[in-house]
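Below is a structure I'd like to ask you about.
Missing here is one protein chain; the remaining ones are kept as they sit in the complex.
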Amino acid sequence: MGITVEGASKRFGDFQALKDVSIEVPNGSLTALLGPSGSGKSTLLRTIAGLETLDGGRVLIDDEDVSTKPVQKREVGFVFQHYAAFKHMTVFENVGFGLKIRKWDKAKVADRVHELLRLVQLDGLAGRFPSQLSGGQRQRMALARALAVEPQVLLLDEPFGALDAKVRKDLRTWLRHLHEEMHVTTIFVTHDQEEAMDVAEQLVVMNNGQVEQSGSADDLYENPANEFVMSFVGEVNRLGDSFVRPHDMEVVLDADERTQEGMVQRIVALGFEIRVEFVLADGTEIWAQLTRPELQRLELVEGQIAYLRPAQAKSFNGSSPSETIGASTPHGSPDEGDAEKPAAV
Amino acid sequence: MRSASSARSRWGLRALGLGYLTLLLLAPLVAIFYKTFEHGLAPPLDAITSADGLHALKLSLLMVVIAVPLNTIFGIGCALLLVRHKWKGNAVIDAVINLPFAISPVVIGLSLFLLYGTQGWLGPTLAENGIEILFSVPGMVLASIFVSVPFVVRETVPVLQEIGTEQEQAASTLGANAWQTFRRITLPSIRWGVAYGVVLTTARVLGEFGAVSIVSGSRSGETETLPLFVKKAFDNFEFAGAYGASVLLAVLALSTLLAMNVLKRKEDA
Partner (left out) sequence: MEAHAQSAPVAPRAGLRLPGVGAGLGRGTVVLYLSLIVLLPLAALVDQSLEGGLGNFWTQVTSPPALDSLKLTAVCSLIVVVVNGFFGTIIAWLLVRDQFPGKSAVNAVIDLPFALPTIVASLVLIELYGAHSPFGIDIALTRAAIVVALCFVTLPFVVRAVQPLLIEMDREMEEAAASLGASGFTIFRRIIFPNLLPGLAAGVALAFARALGEYGSVLLFAGGLPDTRVSSVFIASQVENGQNTGAAAVSVVLLAAAMAMLGLITLIQRWSSKHERSQAGTATGGLTLTPMSGEDYTEEGDDEVR
């Protein structure tokens, strides 16, 4: 069931949460709505679910305009950040709720519930109450509950936001596997770009109620449409008008016409990768990402002077992004097009 | 979920709920004001300012002036004890404090009547020393205290629990002793809860009828509080007096409501 949103707009009092938003979610895909707080991503998700109504625009599920359909009838599975577990019901009753109100007979309900509990690895806990489960378990229960009624679409609103980092990582891998097995069109909302890039096939980056860019993780990383997207999906150094990824920042010991002088302020080892913080002559602070071998080869120490050269840089003038490769000065004027990449070290 | 049927059920609920409220609470409220001033301001005013009326007012206020501070001090101390000091007996204290909520005022009055009566455990001893409890002010005071014990405690405890102990601990590390901490840190944080409790206590004491009527014998001009005055006036067909005093009590009640609302907002803030 593909989902299309056309020209959606939504206001809460004075606050415009969505401004003419349009997205396409292909059938069976796993899409992330990514953005900072207040970007409108949760509002958009809830609009698709029918938990909010639009002021303007429409929502189509499987080519049918469902904008005026109440949430009950849209057959969407929704998973909330704080689980929304039915506190007064057991795990079994929670998962079976949708089936019970569809008047399935008891035996079939039991079969399906146990099947789902096995799927989410909660079998054996059917008789417990949500308050007796951990956060991760509660969220898996919520997923099972949403999947029980075989929704056309699965919507998850920051599903791992309330969980510990380790649990979060485990669950998102698990979600990806689940999607591979079940192929339900899935949209999830997150502010964590790593999570989005790890899990989703398609990312929709939102900011201020608008879509900044949508595409695959690679697309967004390699070809960001604007400064916002570039800095949201990865780390960025700003040199005048250009933006350089730390791992594109080459560090050399000899100056040449393409380099800038910088002094090493701090060297931080983060596992395999080293973060080297520099301050340039004009006071700009930037950092370069080096591997351990590279650092050892350069033998950098704090206080040392070295020279920096962007292997790749991007500039965004007005609305059209342009890429500067290699040869320009970092403060540069945009250099459109096809200069060759310098040989990477 | 905006549909015709949900709009219908909304209006249905409103009709039921608000209709019930109007018949049960609002209509009576309006009625009493209307009835009293039906014939102007004079009759009720005359009645209240009669000697008996004034005395009843004074006696009611006396009850308040004694019972409220006592129960306030008790209430704060007890709340501190319950919240900050773990003790097996806390559950029992809790239960006893809740008793005055649930027991009939008549039962309360009777129990005092028996304790301090001529054949009671304390009655004769006190009488020998010239202390009269029943049929006089002290008994009425005891009754007033009994019925209004819970309020300050109940309103203070949750506030104490909510503010936690960190501020107090910080004060200790800065050198404050227990009393200083209490006066400068704890008390200001719980003041709205306490104030709310005080308002409720006052309302309860002013309005108390059953217990005080049994304990006092309801002698006009001597052991009659305003509520007792109302009853006696009514029994004697002195309606102006009954309504006059009632309106006064109602006005005090409305002030209480107002104070409750204002304080509730301060407390929540």
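For clarity, chains are labelled A and B in written order, and residue numbers in each chain start from 1.
To be clear about the criterion, a contact is a pair of C-beta atoms (placed from the backbone, for glycine too) under 8 Å apart; a residue touches a chain by one contact, two chains touch by 3 or more.
Computed from a predicted structure; not experimentally measured.
For the chain that is not shown, the touched chains among those present are A, B, taking the whole complex. The omitted chain makes contact with just one of the residues A:A162, A:V252, A:I267 or A:L280: A:A162.
Check B:L41, B:I131 or B:A178 against the missing chain and you find that the one touching it is B:A178.
Of the listed residues A:G57, A:G135, A:G215 or A:G240, the one in contact with the hidden chain in the full complex is A:G135.
Residues of subunit B in contact with the chain left out of this view: 1, 6, 9-10, 13-14, 16-18, 20-21, 24-29, 31-32, 35, 74, 77-87, 89-91, 93-115, 117, 120-122, 142, 145-146, 149, 151, 153-155, 157-159, 161-162, 164-165, 168-169, 178, 181-182, 186, 193, 196, 200, 203-204, 206-210, 213-214, 226-227, 230-231, 234, 242-243, 246, 249-250, 253-254, 256-258, 260-261, 264. Contact between subunit A and the absent chain runs through residues 49-51, 70-78, 80, 82, 84-88, 97-98, 101-102, 129-137, 142, 145-146, 148-149, 162-165, 167.
In this section, only the chains that are shown with their structure count from here on.
Chain centres here are Cα means. That of subunit A falls 58 Å from that of subunit B.
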